[in-house]
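A single protein chain has been removed from this complex, and every other one stays in its place.
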Amino acid sequence: MDKIVDREALVGELNQKLGNCAEIFEDNTNQSIKVKPEKIVGVMKELRDNPKYDFKALMNLSSVDYPENFTVVYHLNSISYYHKLTVKVELDKAKPEVQSITSVWTAANVQEREAYDLMGIIFTGHPNLKRILLADDWVGHPLRKDFKLQA
Amino acid sequence: MLKTQELTLNMGPQHPSTHGVFRCVLNLDGEYITKVVNHTGYLHRGLEKLAEARTYTQFIPYNGRLDYCSGMMNELAYVMTVEKLMGITEEIPERAQYLRVIMSELQRIASHTIYVASFSLDIAGFTGFMYAFRDRDRALDLIEAASGQRMMPNYMRIGGVAADVDENWFSQLQKLLDDMPASLDEYDGLITGNEIFQARVKNVGIVTREMALDIGFSGPNLRASGVDHDLRRDEPYGIYDRFKFDVPLGEQGDTFDRFVVRIKEMRQSVNIIKQAIKDIPEGPIMAKVPKVIKPPVGEAFHCIENSKGHLGFHIVSDGSTKPYRTRIYSPCFVSLGFFPIVAKGQHLMDAVVTLASIDIVLGEVDR
Amino acid sequence: MDIFIKIAGALQDWLMNGMGLSVTASELIATAVWALVAILFILVNLIILVWMERKLGAFFQMRRGPNRLGPAGFLQFPVDIVKVLGKEDIIPAAADKPIYKIASICAFVTTICAFAVIPFAKGMVLEDLNIGIFYFIAIGSTATLSLLMAGISSNNKYSFIGGMRTVAQMISYEIPMAFSLLGVVMMAGSLRLTDIVEAQQNMWFVIPQAIAFIIYFVATIAETNRGPFDLAEGEQELVAGYFTEYSGIRWAIFFIAEYGNLVAVASIATIMFLGGWNAPFGLTFLPPFLWFMIKVYCMIFMFMWVRWTFPRIRIDHLMHFGWKFLIPVSIANIMVTGIGIYVYRMITN
Partner (left out) sequence: MFGQGLIKGLGITFGHLFEKKITQQYPEERPVLPERFKGSFSLRVPKCIACGLCSNACPNNVIKIESEKDENNKKKLTGYKMMAERCLYCGFCVEACPTKALLWNHNFERAKFFREDVNLDLFNSYVPSPEDEKPAKPEKEEETAKPEKEEETAQAS
């Protein structure tokens, strides 16, 4: 199956370089780490530029509306080592704000706009945080669990 | 000195070369583009939200509506993600695995021929369009014979495939495979080798290696920029590790490379299918999966090499029969972000070619 | 010699003697009748041409083409014209209405005018001008104006860009076209089209003027706005170019004018390079008029073949090709022709 990074070493290195920012996140995939929302840009830059990890490409930027929090999930993929890493950021239900990683990967631009559009997560520092799929005058964020499906 | 003024041109949503209902607002200085703003969402159907209201099995047919040019592969990506979530990836029967490979490569041929066709049409070569559609139709005929539908096959199932195919089907497939190289040579002669075509597409819309990774290109677009990365070879899913094939690469990442890479890829697909036909065993085509699918709590992200790039599904399960969250990572949507960057400074005619070269399907962009 | 000329003579005779009209009046009436015949000729050709374009396009693409109305779909276009006549004539609210309305008619008129000097056979010409080819080129360039009128008056951005492209393209390609014809004129020693045809009785000018023929061929494709030089209509980026806003019969007139132009330029190519009505290899069993038409249709087949094979060229390449390649080559061709004629005269004298 997927090659997975040695998470303990990774978390240790990140914490050492950027201050206390990351921890191992236990789930069924065994490839996730949790990062503090205000440190995400630094962590991503490190993951991209550190030749040991070499995550040159951001793949998926997903967001999940869990009952207790919003989670933004970044799936990273290395095209040289072919290993994978899932970076999770847990956000407050009342104020879902996270730093935008557009400066790290341009690919995040549209995906962050989509996450804002459908899930209502605010990406601070995004150059153009507007609705991308829905109409500009749409009310609400449809992928949230409290959004009522009609028809 | 005469006063000049920029022209704002709304290209789309109804426009011959925006491949559907994509709209971009162009600022033109003469015929040169100074600014592009993308507007998507005209085909948004809320598939991610719909998935939350369907059971795992019931969502399979909706995947054909994502990228309607490569329905088989979308379904494959979805069912493989669910299988990963359930932990039954290893239990898929051999014959089903082979059928999956054959079908997805067949669909790749169909999808790439549509790319050749629409690309040819976007530089006003109508005849190339018809030749490519002739071959696409034969591939679709085979998909229809196997699944019952041409474009939205609903053929993949969680744990296998829906239906088996017989000897007659294989002999027809063999005929298509025998004819395909000649057809590809025909595209090369009519389109690729044409000097007017080359003058139109070479050195247009160049995406360098670094830029391609930065803007999230994947699949053929990424390989056209010279990045040697193919999920089928590097992180083989299913049984792709059993086949030998080359991964064609482009040199400088212009529209010409993106076109040529796809034509070469079709040759490789033919190659893969030929190997698969030779080895395909008899046997069951469905694994033993419960009738009601209830994956354990957790999440899974799986990515396959779709015809447009890496198509991924991120499914979060809460243990019930319906997914808690389904996120579709669509290659076209991410790739489309490159258009405002690359089209700046281009001629209007080049912008059309640039847009056509990344092979967007609006069903997947807007979901 | 030819049945048409006999009819013409008989008509004029009848008008003068039978009706008792004066010579001027009878000539006026006869000319009006011939003009009408010319228009009819264009329209009949048009039906064949549109049918041929559709069929050929379809055959190149392994389709069947129109095949429902009439034998092999031959009546498709006449029926289409009837349909188009019944359509609403939409004029955009923001359009410059008078110009918008007359633009399509202007395009048609210039096409008709071009036919005035074209000799279809010996004596079968409306007006055998002594500056025939000059007249043809002059009339041909005015067609640009009507397309520009259409493009600007529509008040549509696509039309506007299309109109601008037309002007740039047609004016640039006017020059190599005229220059390529100059070599032939030098060899024939006359601007009169009938004289040029007579001069080709022994050898068609396509042989000594092969380069000029190719230049003329390319330049006329651009002149008639056909693929691969159909930038003005550039469907993929400009929707339909200068006639985006046109509908109904106004659109159809543009369409007719385009095909009329095609016949005109193919006729000129036949007259200038392919020996006009002269039968090849002494095969005189067919009447000259038929030979002329066969040659014209061979030319048109070439135009269609090129159109259905090649993709569209980019506008800056088009300009470079016109100004940096075709014009120098055509000028060189004139010089070589001049030297050749000079040397030839020196030898023969």
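Annotations for the structure displayed:
Letters A, B and C mark the chains as written, and numbering starts fresh at 1 in each.
Here is the rule we go by: a residue touches a chain if its C-beta (ideal position, glycine included) is under 8 Å from a C-beta of that chain, and two chains touch if they have at least 3 such contacts.
Nothing here was measured: the structure is a model prediction, and the numbers come from that model.
Counting contacts over the entire complex, the absent chain touches B, C.
Across B:43, B:173, B:190 or B:231, the single residue that touches the chain missing here is B:190. When the whole complex is considered, the residue among C:10, C:62, C:203 or C:339 that touches the unshown chain is C:62. Annotation: of B:102, B:224, B:289 or B:348, B:289 touches the absent chain (contact as defined above).
Set against the missing chain, the residues B:22, B:42, B:59 or B:78 yield one that touches it, B:59. Taking the complete complex into account, residues 56, 59-64, 67, 305-306, 308-310 of chain C touch the chain not shown. With the whole complex as reference, residues 54, 57-62, 127, 131, 134, 141, 144-149, 152, 154, 157, 161-164, 186, 189-191, 193-198, 285-286, 288-291 of chain B touch the missing chain.
The criterion applied here is as follows: only the chains that are shown with their structure count from here on.
Using CA-based centroids throughout, the chain positioned farthest away from chain B is C. Between the CA-based centres of chain A and chain B the separation comes to 25 Å, rounded to the whole angstrom. None of the residues of chain A touches two or more other chains. Those residues of chain C in touch with two or more other chains do not exist in this structure.
Every residue of chain B that touches chain C in the complex is listed here, in rising order: 7, 9, 15-17, 31, 120-128, 130-131, 134, 190-191, 194, 196-197, 199-200, 347-352.
Within the complex formed with chain B, the residues of chain C that make contact are 57, 60-63, 157-158, 161, 227-228, 230, 234-237, 239, 308-317. Residues 1-3, 27-29, 56-60, 62-65, 73, 75, 77, 79, 82, 86, 105-111, 114, 118, 131-135, 142-143, 147, 149 of chain A touch chain B in their complex.
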